[in-house]
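With one protein chain held back, the other chains of the complex are shown just where they sit.
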Amino acid sequence: MSTSVANIPPQFEIVDQPLDTQMTISMGPQHPSTHGVLRLELVLDGESVVKATPDIGYLHTGMEKLFEYRKYQQGIVITDRMDYLNPLGNNLAYVMAVEKLLQIEIPERAQIIRVLTCELQRIASHLVWLGTHALDIGAMTVFFYAFREREKILNMIESASGGRLTPSYFRIGGLMMDIPAGFERRVKQFLDDFPHAVEEFHKLITGNRIFQKRTQGVGYISAEDAIDWGLSGPCLRGSGVKVDVRRTNPYCGYDNYDFEIPVEQDCDVWARYMVRMREMIESHKIVTQALARLRPGPVKADAPKVVLPDREAMKTHMDALIHHFLIVAEGFDVPPGEVYHPIEASKGELGVYVKSTGGPKPARVHFRGPSFVNLSALPHIAQGEMIADVVAIIGSLDIVLGEIDR
Amino acid sequence: MEPQNPQTNQPENELTSSETGTPSPIAAALQREHPEWTSEVIEALGETTIVVPREHIVDACAFLKTAPGLEFNFLSDLCGFDRGPEEEPRFEVNYHLFSTTKFHRVRLKVVLNEDDAHVPSVTGVWRTANWHERETYDLFGVIFDNHPDLRRILLPDDWQGHALRKDFPLRGYEPYSLE
Partner (left out) sequence: MGLENVLAESLPEILTTQLDSLINWARKSSLWPATFGLACCAIEMMNATSGRNDLARFGSEVFRASPRQADVMIVSGRVSRKMAPVLRRIYDQMPEPKWVISMGACATSGGVFDNYAIVQAWTKLFQSMCTFPAAPRDRKC
């Protein structure tokens, strides 16, 4: 009963070989810090990254195909599930593109409410980013503070639209319905509290030396490279390029609001962090102004063939009932044409390309997801960095896989 | 920051702008320099669309990127479109360009036949085109020549067909099973 070495098949023989200098590891698709189902293939030399190759598509949902089989108004629900941290931004981009095709004018009050809720949503989106980014780097407490503030915003959005995470609040031609009674008071309350919350965040991590060491000088991308790689939003502004669609191609009346565009020159994770922290304050400013401008008025455009009539009107007017039936049953025809409508979502430039060939369903809907483009620059940014810093870089790009994979 | 927008008079963002007929300065500049690079200019809904012959698309992009006064240094988006299997030419590829200094936008369009769905890659002009072109290849089957890494990006590597073509069924060819 002696096991002789000769009995071991050659493929199981342990050979003492020196390790290769380079090794490949797979990170994801279920990794706690990849913000969803991103998979990275990292080629490492020791601890530094030689090459990072993102592998996406684990959440591919076929949304763009689905749009072609749904009526225009049914598409709004699909947009919610795209960038699920900023669903109102997606709603806005899509409905504005269709409104541009239909050439509908939106009432003043609806425009202001759109701006107001979108900026609240931007703050909520940045709060999730702040919580998860800090969590990735190892600061756990911030997550709870950030989600506490986010909860307040989601409660307001829920009271207006009925949905916390998937509001579908905007409709082609205006809003689903007017904001409820007491909404303005709740927003005011939030606006009063929020600056203290931001101070708290600054106390928690901005001055933290560990956080500074983990972020400063990490994930450098120069302004030229950032433009060449198509970065947008806070990632681009963190590299010192002052571009914000709200200013460069204003929509929804953003040119009437007084706010700054935060720009940082450091081009690293820290700069992108600072841009987003300052953006929350700017959004706070916009919400304050929008709230002061709210005047009573209609929230739906005067386009009976496109906008659903009020419940009351349906009970008293025959034509309103007919329009309601036609819009729900058959949809509305959109004249042939194509538009590309960009807006500034919380992650960057969110562009919607809608092509119509007539009829109630679009021929093509394409979303230029800012996360998709920002992530495509990851191989460039991560090259030469340490493997532990890849987590910080992904966090600073603020990606949402729902939007990348669509 | 005010949008310093001296080169173009297009209010692209306005919902109601439908100034048809006014020739766009962008298209005019391109036509003046290289008339053979534009086969059609469409002005609709406040947006300029320039249809470019396939063989000139890289040159036209490089020209628009560097020409003084135009400076389209930012490729916003690149997407495909399938007109349907019975149409000829069948495919369209749209390039949405943006300038981070002049803040204007333009759309370039290339139309392709089904049996020869090849278009030169613009990754040499903007590196961001890389993933956009991979996505268009994945979903439409348009081949981008000279692309550094033309693989499927969203769907698995062993996927059959191109999902966003009009003749691809919405629910796919067969139900999913793990076996």
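General observations
A and B label the chains in the order they appear, each numbered from 1.
Quick note on the criterion: a residue touches a chain if its C-beta (ideal position, glycine included) is under 8 Å from a C-beta of that chain, and two chains touch if they have at least 3 such contacts.
Nothing here was measured: the structure is a model prediction, and the numbers come from that model.
From the options A:Lys51, A:Arg81 or A:His324, the residue with contact to the unseen chain in the full assembly is A:Arg81. Contact with the chain that does not appear here is found for just one residue of B:Pro35, B:Pro68 or B:Pro169, B:Pro169. Contact with the undisplayed chain is limited, among A:Gly62, A:Pro250 or A:Gly348, to A:Gly62. Not every partner is drawn; the one left out touches chain A at residues 29-32, 36-37, 57-63, 65-66, 77-78, 80-81, 84-85, 128, 132, 143-144, 147-148, 151, 158, 162-166, 401-402, 405.
Contact residues of chain B toward the unshown chain are 155-156, 163, 168-172, 175-176, 178.
Here, only the chains that are shown with their structure count from here on.
In this assembly, the C-alpha centroid of chain A lies 23 Å from the C-alpha centroid of chain B. Note for the complex: chain A touches chain B at residues 56-57, 60, 62, 64-66, 69, 96, 99-101, 103-106, 227-230, 241-243, 247-251, 261, 337-340, 342, 349, 351, 353, 355, 363-364, 366, 368, 372-373, 376-377, 380, 405-406.
The part of chain B that touches chain A in the complex is made up of residues 1-3, 12-13, 15-16, 18, 44-47, 49, 73-77, 79, 81-82, 94, 96, 98, 100, 103, 105, 107, 126-128, 130-132, 139, 152-156, 163-164, 168, 170.
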